[in-house]
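A single protein chain has been omitted; all remaining protein chains appear in their positions.
This part shows chain A:
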């Protein structure tokens, strides 16, 4: 017998064909061998402007012009490469130091190899997206070179070679080719092509092969402000060093393998969910999983096992004897771990003495309890499916800075305390301690090894001095992931060319007038807060001959200016919403549109999208129609002005009369809504008054409620639900709607119990109607604010309302619980909310004004949009609140005032007081009460905290107290915050 293997030499095209073989596992559990043929070519350009060779074969666009080359013909030089250089980073360089590449001071002319890009995409999608946006930016000159498809740079895997080694070799091959290729280009100064890698082995091989290569640190040292840049190289211990560590020193349990977790989750033995940290106790987390109605508790460092707030984790339920009650104690990380030494941490016990003590207290309390039933199921984290790490704003813990580091320039390890209390301290190595102390800084977490007590991160940039307005505002925006950069040129290009001179066309033959109704003769006015520039909505009403009323709500026609799928639309869909801070507004749409062309300013003609009802005198809808229109607002009132005008009987003009009609109708509408079970919820709202010149806060006022506010609100609600019905009818699968889920009853357990115990009040939560009624009954004749307090607390038990695409839910799930509306959407603020813009497009298609754009019809895309704007919406709210809190703190700075407050939450070692006057809540700890810290007994049954010893007070839930509000700068952390001191208990 003889055997024969056909050789490939006989195939004339063999050199041009290669293949890539890998195994693909599909979600359904199929495992496939995939073979991809790779056709190698020689016309992929190097894209260097020096190169004359590639120009001949470079791909051309439709007009026959070659695509312009990216890499500069005179790239910057460094001390080692004075002739100039192009960079070729490997995957790890991007993975570990993407921040470096985004610097504007260095890192230009970078060749991103296809293989690196692909690997990066597999490893980290966010980093991949950042790199993609870098390659798109014109000034950074990043070029994606498809090395796998170019004949000369394609590398076939050798026998026994690992994928990584092969990829490293491919990178080296590409670097070598670039070098040879540029040398042949005939330029008189040929730039060096430098590979960037932190892999020692790769560096060694590069040296052997005679190509330029640097480690990141070595390269950065050649640059100008290397000190600053060096900090951005994450603390990556060399591979060898990691191995030396004995496994015995690992502090945390190892994570399960992915397949084990997935099997467990499928079998229902493990549970997957988003990990949340309690804002009062950094050692307590909770996770909501579909399998149980109540959240699972995760207690203690070991059980939390390196999960960070927001991570998608898998947990295992602990045996029943380890079930615990949620802590009634406040445990703050900076207080307990204050004196840790960031350098010598491994020698310490894993769970520090103090942490242990805090836990002991817990146990004591649980044991003293007779009611075992209160214990809640606990769980431990066994693995992380997806990290949700972002960049965190924080400041350096002053106490962790060693004395020597204050002066020297050597690398030092410090702790960064993130602004968000739910994020653990981050260990950071930096050379610029002295400069960074007292600054707001941005850091990222790189890793959290099993052997490290705290996550390790690296410095990204400094935002400025603590407590300066610029730094704090930017910190806030970063923390809530608000896109605050100016609009890029591509977006501004989408604006009308006329700019501010744009007018509604005179001639009705203009295409802009097509299918538009001329409503310029209607007496339309707008009512908004003082100083409002982006006027979304305007109203009118007039009596009809049959005794009914015609009421119109006119909304800025933003969809006329923002066409689907252009750059402006994409940017708006990413921003999702306009963010209002106390002194700043971060727009969703460029100023020109938001405050001028779209804004329904008075006395000028504007395009609008109108909802026009015929309402009976009892405010029942007789009919409704929707139309695009042209309007001319007669007046832009503020709430106060409108209120004055209504109240002033001498005003009898048609405009005032129509506002009065609207007011009467709105009250009827409101009553109907309340009868249907709409909730009137509450949150403490205040307004910061600013000095007009310096915009320094001077005073804090609680918001006044005027009839005119609810006038506008009622008609907006009416418009929203009318539109929702219309677009749902037209697009049953893809209408963008807003729902508010009924909260699970267990959410109210705590509050209902508290009300029962303290006030003997019943809270019934069967339906929104029952809840509304029982909330109405929660009154304390002596204390008018009590009702509001309960409403505030009830609001916190609710679910968040959310946008969704109608095909993803069954019709009964559309319900808006808070508004007691069957179906609801957002339509009335397209200038500041993207959802409204989508609703506009859908409504326009529904009334056949324009053709349906595919983007508002694709369910997948709409779901993605909804998901994003839900997050953005929430972040915008949080950012707004945080901004108010900051300014409230600034307003009372240096002015200690006494105010009344209410106890909202009570712990065994402190309590939370809400001060309605300032709309702030703050924790008063036992140790704040007196010096030395008084003894206290906490009765969890009656929610009473009784102190004895140095100060004797009894604090109960819902109690009215008098507190002194002042600002305080924490000496150790350098953080300024509102400080409350208990004056008396009423």
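As a convention for this text, a residue touches a chain if its C-beta (ideal position, glycine included) is under 8 Å from a C-beta of that chain, and two chains touch if they have at least 3 such contacts; residues count from 1.
As a working rule, contacts and distances are computed from a predicted model.
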Undepicted complex member, UniProt protein name, chosen from "Proteasome subunit alpha type", "AP-3 complex subunit delta", "Ribosomal RNA-processing protein 42" or "GPI-anchor transamidase component GPAA1": "Ribosomal RNA-processing protein 42"
Residue in contact with the excluded chain [from A:264, A:590 or A:830]: A:264
Residue among A:163, A:291 or A:864 touching the omitted chain: A:163
Selected from A:19, A:57, A:897 or A:935 as touching the chain missing from the view: A:19
Hidden partner chain, residues of chain A it touches: 1-6, 19, 21-25, 29-31, 33, 35, 157, 161, 163, 257-260, 262-264, 266-267, 269-270
